[in-house]
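== chain A ==
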Amino acid sequence: MTDNNVPRVEIVPNLCKACQRCIEACAPGVIVTNPERAFNELGYMWVVYTGEGCTGCGVCFYVCPEPGAITVYKRERDKKAVAQEA
Partner candidate 1 sequence: MQKELIKGNEAVVKGAILAGCSQYYGYPITPASEIAQAASRYLPPVGGTFIQAESEVAAINMVYGAASAGMRALTASSGPGISLKQEGLSYIAAAELPCVVVDVMRAGPGLGNIWPEQGDYHQVVWGGGHGNYKCVVLAPNCAQEMCDLTMLAFDLADKYRNPAIVLADGYVGQMMEPVVFPHKRVKVPRRDWALYGDAESKRNVISSIHMSTESLEKHNNKLQGKYAEMERSEVRFQEIKTEDADLVLVGYGIVSRLLQSVVEMLRAEGKRVGLLRPITLFPFCSKRLSELTTQGKHFLVVELSNGQMLKDVQLATKEATPIHFYNRMGGAVPSVDELANVARKYVK
Partner candidate 2 sequence: MASNVLKKAESFFDHFERWRPTQNQTTHYCPGCGHGNAHKLIAEALDDLGLADRSILVSPVGCSVFAYYYFDVGNVQAAHGRAPAVATGLKRSHPQSIVMTYQGDGDLASIGGLEILHAANRGENMTVFFINNAIYGMTGGQMAATSLIGMKTTTSPYGRSVENDGWPLRVCELLATLPAPVYIERCHLADAKGIMSCRKAVKKAIKNQADGKGFSFVEILAPCPTGWKMTPLEAEKWVKEKMIPYYPIQVFKDESATREGRFPQPREVADDELWKALDLGLFGETHPYDEPFVKNFSTTHFKFAGFGGQGVLTGGVILAAAGMQENLEVSWIPSYGPEMRGGTANASVVLSKDPIGSPLVVNPDVLVAMNDPSLDSFEDTVRPGGIVFVNSSIIARKLRRSDVDVIYVPLTDIAAEQGLTAGANAVLLGALMEYTKLLPIATIKEIIPLGIKRKQLIDANLRLVDAGVEWIQNNVKGRKQSVTVPPSKQTAATPVMFPEK
């Protein structure tokens, strides 16, 4: 089980085209090319989340051109904050 209060990012290896736009855009720099330097089904050297330090800002989700490659889990309380704002 993942802790809902810890923001994180999930990247599906086979849906990544290795454009590196997410790497460029991530402020804390927590997305990197996979250390094994392996290639996915499509033939790209996909990128991975380092596992910690994601702030849940969502930037990587929007700069990534692929619809399903990146999912960002924000902090749970962000949801409440948003709900309050609305």
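Selection rule, in plain terms: all candidates are chains of the complex that A comes from, given by their letters.
By definition in this document, contacts are C-beta pairs under 8 Å (C-beta built on N, C-alpha and C of every residue); 3 or more make two chains touch, one makes a residue touch a chain; residues count from 1.
Bear in mind that the values here come from a model prediction, so they are computed numbers and not experimental data.
**Student:** Sort out for me which candidate, 1 or 2, comes into contact with chain A in this complex.
**Tutor:** Among 1 or 2, only candidate 2 touches chain A here.
**Student:** Which of the residues in chain A come into contact with candidate 2 in the complex?
**Tutor:** Of all residues in chain A, those touching candidate 2 are 4, 12, 14-15, 17-21, 24-25, 41-42, 44, 56, 58-59, 61-76, 78-79, 82-83, 86.
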